[in-house]
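One protein chain is absent from this view; the other protein chains keep their places.
Entry: chain A
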Amino acid sequence: MAHLLTPGQAVLARNMIRMRLAVMRNSLRGDNASNLYTGVSLGLVLALATIAVAVLWPVHLPVTLAVWLSGWIFGPIFVGGGSEALRPEYFSMLPATPGRIAAALLAGAFAGPAPAVNLVALLSLPVYGWRFGPAGVLVGLAAAVLTLVTMVMISRVVVALIGLFVRSRATAAAVGVVTGTVIALCGNGWAPVAALGGASWSPLFVRVLPSGWGVAAIEAPWFLALAILAANAAVIALLLAAWSGLLARRVVSAARGGVPPRRGTPRPLPAAGGARIAAAKELRVWGRDLVRVQLLATALSFAVVMPLLLVTIGAWIMVPFTGLIAIVMGAATSANLYGSDGTALWLTLMTPGAERADVRGRQLAWLVVVGPAALALSLAGTLASGLTWAWPWVLGLLPALLGGGAGVVVLLAVTSLVPGTDPHRRGGNPLSTGADETAETSLAWLVLLAVPATALPAAGAILLNPWAGVVTGVLTGVLSAWGLGRIAYRRLESHGVELLNLMKYGPAPEPGEPTTADLPTHHRIGVTISYLIAWLPLFPQGLAPLVMKVLGVEERVWFLALYLPPVWQWPTIIFMIAIGLLMYGYAILTPMRLSSSSSATR
């Protein structure tokens, strides 16, 4: 007779760590490995920079650590739930209490590169403590470990909360609104801080955040320091208890794949064929897929919040363009249309001639979803701002961007598909598609570049004659939607089988075919950094002041060039645009150049 075995806590934890490392080892192939090395290198650079802050500008250490904390909180939301290498579901049949499994899973969660990198960053605490003598170093070391555990725990609890409570359109949209607001704050958050005279209360604020407790403990007298550390440990215990409770509920909750609850029998599909029936299908998916609801809410809330933040310092300049921002963001968040449906593509491929209807239907549905909102936001924003010069820009760029977006999303969906997990095989996290987040993010960046590019002719025409610009905008919009859509369905007809099998089996291992993984490490890091920050000189510091100078708008906002003496303004703008273009050129062309040179020598 077999006897009942309950695994001991230490054994359980050790096995989770081993399992996590084994999963990581096995997934370290091709682009995954490349992404990991790039991410770790970047993270280490940032970690060392944090230590440098502790040495050179100690005043700013709490706020720097707050950035790390926000990374732990919002990183998993941005990328749809974070790494799920060890899903709680795997261990639901282990004869152990949820608390024990949670503690062991937590041990597994630390067996990854991110906590290690973060620990390096947190060594800034003992470095800072050095100023307060040996006791400060000791307190700093203890605080570093406690802060690391706290950050990881907070991240896990956030992910678990999302996994459990995002079960309806409302909650998915709420997560999207928070995400969009946070991204907007990252861009324009300085404005409300400046408006509120933030310098006076911010030092206290960043110490009250969990990331600042270590700094507070180092600065405090020893008894208070011990109390803070003890309180931190208690918070960890509370978080762990909360997390194990959430995990236990997640494991037994049956919902899969992010399906909102429904009320009644759906109304019948329209009696149509071709693109119209495909659009009707696609529109239903937009309403029934929580991932899409969340991403759309992210796009719209970003578009609304970003301009409003500048209003706090009296700058209305961005408000008329709310709708245009919504279009570009709406396109960026729907860039992986085919990837998100997974292998359901086989049905389109097996239906004779359905590729064209499918692409056109997806374009129509995208326009129906994004178009009315963009139009309403544009009209409301321009009216509310009272900036009459903005009308030709809004009316010309609106059709250009809508058409461009409708063309670019389907084109990139078939040329740059990022495979994810099929919807019916996804885990308990409704916002995770299982796709490679780094690849999805670079796809979104590609859209952010490509969609505005389709509106360049309209922008040029507006500069010459405002109303000619409106006509040009309508024409280029129609042309982009029609032409790029045509390329997309041709591509789907010729390469649909390859896309299907990319999603079914992953990238085909073709010997001699170079991938980004084959780039030398310094190029890989360079390419990633370029993608991350090239928009900064190009758009806000280059094109935006350019437009404002051309229009003669007298607001300087945060555009460096406009703060300089007039003689330096144009050179600065041109320099910024050149830097941005160079970085994008480098990021896009380097992998292509290296791959073509290696295929030439093959």
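Here, contacts are C-beta pairs under 8 Å (C-beta built on N, C-alpha and C of every residue); 3 or more make two chains touch, one makes a residue touch a chain; residues count from 1.
One rule holds for everything that comes next: contacts and distances are computed from a predicted model.
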| item | value |
| --- | --- |
| Protein name (UniProt record) of the chain left out of view, among "Aromatic-ring-hydroxylating dioxygenase", "Rieske (2Fe-2S) protein", "ABC-2 type transport system ATP-binding protein" or "Cytochrome c oxidase subunit 4" | "ABC-2 type transport system ATP-binding protein" |
| From A:312, A:343 or A:415, residue that would touch the chain that is not displayed | A:343 |
| Residue among A:95, A:133 or A:264 that touches the chain left out of view | A:264 |
| Contact with the hidden chain (one of A:497, A:533, A:550 or A:589) | A:497 |
| Positions on chain A contacted by the hidden chain, ascending | 2, 256-257, 259, 262, 264-266, 268-269, 271-274, 277-278, 280-281, 284-285, 288-289, 341-344, 346-347, 349-354, 357-358, 422-424, 497-498, 500-501, 504-505, 508-509 |
